[in-house]
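Note that this is a trimmed complex: some chains were dropped, and none of the rest were shifted.
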Amino acid sequence: MAHYEIERTHPSFIKGSHKGRKWDKIVPAFLFVCTMISVLTTVGIVLTLVLESLPFFADVSVLQFLTTLRWSPPAGDFGILPLVSGTLLVTVLAMLVALPIGMMSAIYLSEYAPDRVRRIVKPVLEILAGIPTIVYGFFALTFVTPLLREMIPDMGLFNALGAGVVMGIMIIPLVSSLSEDAMSAVPRHLREAAFALGATRFEVAWKVVVPAALSGIISSFVLALSRAVGETMIVAIAAGATPKLTFSPLESIQTMTGYIVQVSGGDISYGSVDYKSIFAVGITLFGMTLLLNLLAQFIARRFKEDY
Amino acid sequence: MVNQDPVLVKRAKTRRMKNRFYQSLFFAATCVGVVVLVVLIVDILRKGIGVLNWDFLTSFNSYRPENAGLRGAIVGSIWIIAMTAPLTFVIGVCSAIYLEEYAKKNRWTRLIQLNISNLAGVPSIVYGLLGLALFARGFGLGRSILAAALTLTLLVLPIIIVASREALASVPDSLRHASYALGATRWQTIYRVVLPRAFPGIMTGTILALSRAIGETAPLLVVGAMAYVAFSPRDVFDIFTTIPIQIYNWTSLPQEEFKQLASAGIIVLLVLLLTLNAFAILMRNKYQKRS
Amino acid sequence: MDQRNTMVRVRHLNLYYGNTQALSDIVLDVPERSVTALIGPSGCGKSTFLRTLNRMNDLIDGVTIEGEVRIGGVDIYKDDVDVDMLRKSVGMVFQAPNPFPKSIFGNIAYGPRIHGIRQKRELEHIVEKSLRDVGLWEEVKDRLDDSATGLSGGQQQRLCIARSLAVNPDVLLMDEPTSALDPISTAKIEELVQQLKEQYTIIIVTHNMQQAARISDRTAFFLNGELIEYNDTATLFSNPDNPRTEDYISGRFG
Amino acid sequence: ACSQSSGTEDGGASEENSEPSEESSGAAGEEGEELTGTVVINGSSTVYPVGMIAAEQFMAEHPGVNVTVGDAGSGAGFEMYAAGEIDFSEASRPIKPEEKEAIKEAGMTPVEYTLGYDGITVVVNAENDFVDHLTVEELKKIWSADSDVQTWADVRDGWPEEEIVLYGPGTESGTYDFFIEAIIGEEEGAALRSDYTANADDNILVQGVAGDPYSLGFFGYAYYAENQDQLKAVPIDNGDGPVEPSIETISDESYTPLSRPLFIYPNSEKMKENPALKPFVQFYLENAKQFVEEAGYAPLDDAHYEELLQKFEEAHVDV
């Protein structure tokens, strides 16, 4: 094969001073620092919670904390389970509302609604997520619960049901918007393939789009779940402040967040075990959300589908 | 049609009905959210609109309900948002850029991602505890606007990071390649090609984050928001109150009149929220048109 | 050719996207069990026309259609036509292979399942037959449960064809089915089309005139939404009636 | 540079005031001289309205001063006190030994001033027509941790066989502690029964009792006073016959044992740095009776307030 003389020996791309260069050194460093803030936040949270709860666990053993069935600080009973059950109860109720409704709204918006309708309805639903939670708290107490009590007369004024339902409504847009995003991201050609086989819109949505978007949908579920577990003001206002190991939605309960906010605004002495207990509850809560997220990550990866 | 198999035709009819049934069901589900929103807003308007007037917006809080207004809280909320917005935006977008454009896709990056999505689920009150320990006490910022704004920044940061990452990831690689192929550096590519294109999505994330920040109550209670502040804060080290805090406080007083004020406060908060959302949607539409 | 029945019969078809007309007064008859190629420059309306034949255009907002389209004698734009059943009878293969993110088996079985076939045995039979028809059976029979997205581009496209065949259509529409494929995969699909026309009526869009010449019995040349010329492929390429057809096939115009 | 304990240095009004702050503080109380600075109050949410009234009226006289009031809770108030974050703490219970210790360790001495009383009011639904009064014993029977009272009939013979629905503040509330002390007893670890419906917000308790015909609850007097149409206060018999709660009966201490004192703990050490603080405390104490009444609580007799002022002057001759 032919060989040729080489003409230029000093092309311009030998390293010299180039304008973009300096930014390409500084920028990543700065960006990295910004990213580290999130990591440090976690470190900060864990440190705060651990350090502040150490005195608590000096008084109350971890075993006692995890296994006692009663939460009654004045009596010296610090069993987290009633608070956990309260949290779970409200969360389950909220999910029962938010997941089906959110999911169905997402399917409607992504598969059925005309573009014009989607462009209006989606942000309107998103408003639900932006309404301050104390507003929901009072909505639950003064609107939803009375309504529910007409149907279920022997339900208490404070109950897990009203709080859970309203929390579920608040969370709807988290599910509907994020799932809708995931469904919209399913390429059009997959839908067309199904239509071309004679599928109805429902069959396309349910058997093609939803499975293809499943990992996104599950992520939205978990985000919703985490939000429900961590929600504070709604339960503080509407669910009562009665730590109770119960799974009856008609009763008044207390959640972990509800406990923390009430104690931190209460009158008890900051030196007391009662006060320190909020950090122990905080750690439990943090651990729970962490577990949920790990689970989500795992599930999302299992269901990840490439299209 | 060619093969009018009667069994199939009958089945087709059921399938069509099934489709129609589900369409109605899904539509109804969508309406639930919208209807609740309307009910919520009507309920609040009914309770609060009567006391909502100019005086309410321009007077400070008072023990006399007829004199009480929201001024200190409005100014406080604006201060907090004015601090939180740029901080979250810069830190959040920068983190997203780092994770999406610079970080190697290795175990550490995945760990950071997991950490961020985990932070998104950490209860806001826990951020309050952190803010108190770290900013108010640790950094000696006291119970100030700055301490509160920093707390809220950490609180809403995951929201904006996640949204911005999505936006950045949705920018097609072909655009990046085009830019690199012209000899652009990584930063030039990001700054001039990727970011403009991702901007609408980033805006959405920002607004969602700020909406959350505006309405937060629990962490600010812990960080030290005041219930009665009868002056407008002058700098970020000042004591503060915010609209949701004021609402919360009014609802806990015995007098019925304060509850009306609380409803009026909620209206103001919602108006602020909707303005912010509208702004976001406008920005989003403006930039979406171009690309 | 003339002894065969007409499978697709189009009369005075006009189609508008909003206010812009994309198809003007198309008249054309397609005999059954033949391959018809649609050629023409980009944007001339080939895909649009193809999509009127299985009413895929219904999915696009703002499309208006006038005229008559009969398939197997039935006016498919009549109110009493069940669109889903129409699409079952008129299969479609797209430019880019678009397998569902499901298993190979799940892809082929999707159509039969939605049309009511539940028995595993029957499904397995259909899957095997369809894959054999496209010559993919030997290549994939040991990994029917693997994801279809793991196949190569050419295999994916054949899978998509098999998926269309699995619902037992009469007509098969193909919109540039090989334009994203390498020459070898293209050759395989061209061969397949030749086999399939024994059973199916095939209408294929292509921007590759050699391909049209190689595989089709009749060719339709579209330009600016009009059907300029429609004839036996051999005639159209060797001896076109219309000077614009000649200009186009000789690569002379834009 | 936090503003909590600021004098004129970082008070924004200082621009209007050409005179140095030390002088103006010396002239505190005199008309015409503008006082500047910020006073930060925090603590009990029960006492909060009193503080707010004091703040607002003080600021009307001294527009250069900013008084802000928080309602973070008595415990939080003392904690901020010890941390040196506030000028003034309010409490609906006396300071606890460990809190006092913490404050002393930080180099401060909390001085306690009793402002007046809040009568913890035991209430039933307005439709309840059988409860005429309750004795302390009966209350104890109803509320004690090992209570077996399920229906009204369990409380007193002849009352209906209807389930008694209980409402009360949560364990974190000062009212809870006080109620235990007054009704159950002072022993360590005493608690109320845990199967009642608790809430931190008295307004919400009001709604609970108002919505349940067979309910019983207890909370601060002001919340009863504002909702007399929906609630009925239960007279309490502490051995001397039933006494109905009212401002008078609470004030004259005939309503026992459920009157609880409200306190303020001005931070004396801060007075040295904060020129606005002393005049404010003085103003607060001088008008305490009026403020307490206005907030819906029961004032003490005039002699008590004179004592308060005297105590204050003795404590702060040096400032």
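By letter and in written order, the chains are A, B, C and D; residue numbering begins at 1 in each of them.
Rule of thumb we're sticking to: a contact is a pair of C-beta atoms (placed from the backbone, for glycine too) under 8 Å apart; a residue touches a chain by one contact, two chains touch by 3 or more.
Just so it is clear, the model here is predicted, and its values are computed rather than measured.
Each chain type appears once in the view; in the entire file the copy numbers are A x1, B x1, C x2, D x1.
In this section, only the chains that are shown with their structure count from here on.
Ranking every chain by how far its Cα centroid lies from the centroid of subunit A, the top place goes to C. Here the two chains linked by the largest count of contacting C-beta pairs are A-B. If each chain is reduced to the centroid of its CA atoms, subunit B and subunit C end up 48 Å from each other. Taken residue by residue, subunit A touches two or more other chains at 200, 203, 236, 264-265, whereas all remaining positions touch fewer. Multi-chain contact residues of subunit D (touching two or more other chains) are listed as 45, 71-72, 201.
Of all possible chain pairs, the ones that touch are A-B, A-C, A-D, B-C, B-D. Here subunit A touches subunit D in the complex through residues 70, 72-76, 141-142, 146, 149, 156-158, 236-237, 240-244, 252, 254, 262-272, 274-275, going by the rule given at the top. Of all residues in subunit D, those touching subunit A in their complex are 44-45, 71-76, 78-79, 91-93, 96, 98-99, 102, 145, 165, 170-174, 176-177, 180, 189-192, 194-201, 204, 207-208, 211-212. Subunit C makes touch with subunit A in their complex at residues 54, 56, 59, 61, 84-89, 91-92, 94, 96, 98-102, 110-111, 113-115, 147, 149, 160, 163-164, 167.
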